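Note that this complex is displayed minus one protein chain, with the remaining chains in position.
We call the chains A and B, going by the order they appear; numbering starts again at 1 in every chain.
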Amino acid sequence: MVRRVLSLTSGRIAVAVLAVIALLALFGPLLAPQDPLATSESTLAPVSGAHWLGTDYLGRDVLSRLLDGSRVSVLGALEVALTALVVGAVPGILSVCLGRAFEWFTLRLADTLVALPFLLFAVAVIALLGNGLTQAMLVTGVLVSPLFYRVARAAGLSVARSPYVEAALISGASIGWIVRRHVWAKVLPPLAVALAQTIGVGFVIVSSLTFLGIGVQPPAPTWGGLLASDLGYLSHRPWAPLAPAVLIMATVWAANLLADAVRDVSGEAGRALVDGRRARAHRPGPAGPAPLGGAS
Amino acid sequence: MTPLPSKTARTAPPDADSHDADSHDPRSPAPDDPQAPHAPHSPAPDGPATTHASHAAAGATAATRPVLSVRDVRIGHPAGDREIVHGVSFDLTPGKALGIVGESGSGKTLTCRAALGILPPPFEVTAGTVEIDGTPIAELTPRQWTELRGTTISAVFQDPASYLNPSLRVGAQIAEVLRVKKGLTRREARARSVELLRSVRLRDPELVHGQYPYELSGGMLQRVLIAAAIAAGPRILIADEATTALDVTVQAEILDLLEDLRERTGLALVVVSHDLAVVAQLCDEVLVMRGGEVVEQGPTSQVLHNPQHPYTRLLIAEHEQYGLDRFLAPEEAA
């Protein structure tokens, strides 16, 4: 599948942008030309040879802060996506296999989580649990997990109810073989799409939280935090928010682009995601979405 | 294996017989069914006699001027030179029925869609002309098309459920046509649409009027679709595989309804089907298509009794081989 994603122009662009961001996250703190926490006399300095992106209100080098802050933002987004994947997909698939009680319970739970304004809830829960980025990301991951639950469940249902699995069972294929041959092929692509989307969503949430000063201790730089500190000095440096804003948007865009590319190459299976998301929209459709729609 | 010789023996004379059997075979499976009162009656009378009449009169007087005239129509991709339909010609006069028979992909549906001006995008009429009531369709503006459809030419299709808007009550969809095309008021349109539903022999038209498509069965939906198609009083009705997905008794009733409409209102019918029996029952003239080519064309009885092209012969033979009469025949013999 990786090769097929890379065969698309959009897939190549998405992967390239995300690779650059990942490299920033890995090596950014090492590349920072100056100490991101060191203050200096020249506050709110414009772009210059010494400060490529100028300095902030305490005279700290913006480029260094940007590079140093990349790791937190990217790791945060990954934490959100992986938490959501584990918390959502496992019960999603189990809800197809295990009994009705489990199915009913998890469906209600997914409905509950979806109905919560997650940014608000994340702010509330994090404030109560204490100010730490990992808590913040785990909570956010749980809150966005219904997407994975629905996707995994829709894909699982479509496999479980499909005639070809029945046919394979009748023709005497082993369960293990069926899982390898049919179930993975059906379940993995939509999960990959959801994962890429969630990285984008997670990135926005991390940036929003750090923008509000939640999840990190004050002097530590983050992309969201940079924007927040720029806000107070817009009249002095109106172009200052540009760099962190562009970085955030490029990352989110690349994640969405990757999601689309994966969906495009996975064809029929990728559409399970769309169905899964539309299940709440009560659309008519074959096998997969109907039980979801009926249950919501 | 005695059937072999017996079949060949039967081929020649029982073609007449087969026409006959074909036409009432949809009804005959249930002679004990009280819903099939037409069982003993065969529609043979409308066969040869009218056909000859139509041919004698074709193009002679203004009264029988063809309402739909297709001249050597070719359909294909305009860019690539792939041609799908290689020249179809026919004339249809009011009150007559033309059948187009052929396997799927033979171009019969494309021909009909060309006449309706709804060819799916890559395809276009590359040569030839279609005239609806004397107007060549190539010259029609979109607005004129809109005016013409429904009032002069209309159509019903296979899978009637999908051709009705799922989120509107069926009565409202018929009333809409009446209000737009006939300028009726809301109240008049309602009354008239109930009347139309009754005229297509739906049992409780008032009830059906207020139902959604998903609440109706396939046969009922096809009647509703016919009612909507004839609401604005068109002169031509194209029935594209209109009975294909229906079960045999319902199919017979729908065909009966079309026949009745033709006799009552002078509607000109184009019946497209892959089933020879359907066409034989209803049509004066038959066009046999294969691979975009018209392989045989002529009065129904002539084509059925005296097929010239091997493909037509094959169609008829298959019908005999797999049709019900194969099972009925030994019984009769016994």
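Basically, a residue touches a chain if its C-beta (ideal position, glycine included) is under 8 Å from a C-beta of that chain, and two chains touch if they have at least 3 such contacts.
Here is the rule we go by: contacts and distances are computed from a predicted model.
Chemist: Match the chain absent from this complex view to the correct UniProt protein name in "ABC transporter permease", "Biotin synthase", "Response regulator receiver domain-containing protein" or "NADH-quinone oxidoreductase subunit F".
Modeler: This omitted chain is identified in its UniProt record as "ABC transporter permease".
Chemist: I'm checking contacts with the chain that's been left out. Which of A:V62, A:I93 or A:V252 qualifies?
Modeler: For the chain that is not drawn, the touching residue is A:V252.
Chemist: Out of B:V70, B:V250, B:V295 or B:L315, point to the residue that touches the absent chain in the complete complex.
Modeler: B:V250
Chemist: From the list B:L116, B:A189 or B:I316, pick the residue that touches the absent chain.
Modeler: Only one of B:L116, B:A189 or B:I316 touches the chain omitted from view, namely B:L116.
Chemist: Of the residues in subunit A, which ones touch the absent chain?
Modeler: 108-109, 111-112, 114-130, 200, 204, 207-208, 211-214, 224, 227, 230-231, 234-235, 238-239, 241, 245, 248-249, 252-253, 256, 278, 280-284, 289-290, 293-294, 296
Chemist: Where does subunit B touch the missing chain, residue by residue?
Modeler: Within subunit B, the residues touching the omitted chain are 116, 118, 142, 146-151, 154-155, 157, 159, 162-168, 176-177, 180-181, 202-204, 206-208, 210, 212, 214-217, 219-220, 225, 228-229, 231-232, 249-250, 253.
The rule is short, and it goes like this: only the chains that are shown with their structure count from here on.
Chemist: Just give me the whole-number Å value for how far the CA centre of subunit A lies from that of subunit B.
Modeler: 56
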